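As you look at this complex, bear in mind that one protein chain is not there, while each of the others sits in place.
What follows is subunit A.
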Amino acid sequence: MPSPTVTLLTPTTVVSPAERLTVPTFGDVVVDRPAHADWQRYLHELDPTTELAAVWISADAEPLPAVRALRSLTRFDRTRVYVVGPDTAGPVPGWAEALDVEDIVRPAAVAPEGLTTSVELALRAHRALMTDDLYTDFYLDMTFNKIFDWFETTRWDWKEVDLDRIEHGMLDERTVDFLTEAAVIEFGTLPGAHNFLREWQDEVSFSSWALQWGAEESRHSLVQARYLDQIGVKLRSKHALYKREPYPQGDVRSATLMMNVISESRASALYKALAAHISEPVIRKIWRLLARDEARHCRAFSVFMRELCDSNPAHQTAALSMAYIWLADRGNGVKHPAGMFYPHSTSAAGIRRIETIQQDSVDAADAKVMSIVRLLADDDSLETPRDIKAKLRDLARRSGAR
């Protein structure tokens, strides 16, 4: 990767040769000092591979038009801008915020003694913006804000669940087994939340939503454990603790999201099947609410996944590959992260027992996933995992031909 570039613009007509500066944690940085009169040309002719991390514009060099010229080019939307002037005490002028000027600094900041520290600070700020693949200028343009209201207003209320009205006579051993397994499987969402925050640690939008998701999932174990308690079954905490081991973190975010789209879709179908086959009204109600939650989760994960995949073939390929792996391989029953990553816990067998309640429920869940896959691949002809594999071959051929 080429070294990042920073630019010092002072009111001079002399073009100074580019220098190199070594900055702790970042290594070599190119320092350009273009002539003020050349600013427009400099910006337009800057090599497309150059990462212009920051510019310092002297207050004597008509900073406002110079900053505007930079900001008018979208390729520099994440370049950090500093105005250098003797007068840094007053309030920051309005145009500074409007044009995303990072700070107004004293001349000492760009003098030889201070430059390294200033550049390091600017590079850290720049890197924070660059690591976000889905960077938006404004916070409220993030997907988190766009889906928040829908997500918030469709959450169930504990008041909807009345554990004092359980019809004990309608319960049998099988129902209690399903309930226990479902509560235990739900414990697997906590390491899922740990991993989401690890895997997305340099971004904001999905991470913020993942906190809400995790909060909802924690209610899924809790409500079922409280129901069990009410009927005299105490859920051991070991089941939750077993699942606190982290499982391997994914390496491509779109693939991680696809895995979750699929497991949420299946979880929703399984809760729906449980609710349809068990007659005790309180647990039936709970399972219906949880089925709805899992369907909401599936939808939200798919929104974040599509956002990554739109116009990004690498993400698209990764997500489709994950879809193929999960949809095509049901030889040993359905895969679920909770069952795959915790072989010493009972999840895998538990999911299999729940599956038996309605054999075609997973098919219905996977059919829903296929509709998400079709949207993602922008290809209506995809019907089966085999079609996904053919699509992947096609994408590989096309990227090879480019």
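What we mean here is this: a contact is a pair of C-beta atoms (placed from the backbone, for glycine too) under 8 Å apart; a residue touches a chain by one contact, two chains touch by 3 or more; residues count from 1.
Everything below uses one rule, namely that contacts and distances are computed from a predicted model.
As stated in its UniProt record, the chain not included in the shown complex is "Acyl carrier protein", which appears among "Methanesulfonate monooxygenase, hydroxylase alpha subunit", "Cytochrome c domain-containing protein", "NitT/TauT family transport system ATP-binding protein" or "Acyl carrier protein".
Touching the missing chain, out of A:176, A:325, A:357 or A:375, is residue A:325.
Only one of the listed residues, A:31, A:210, A:255 or A:273, touches the absent chain: A:255.
For subunit A, the list of residues touching the undisplayed chain reads 255, 321-322, 324-325, 328-329, 331, 385-386, 389-390, 392-393, 396-397.
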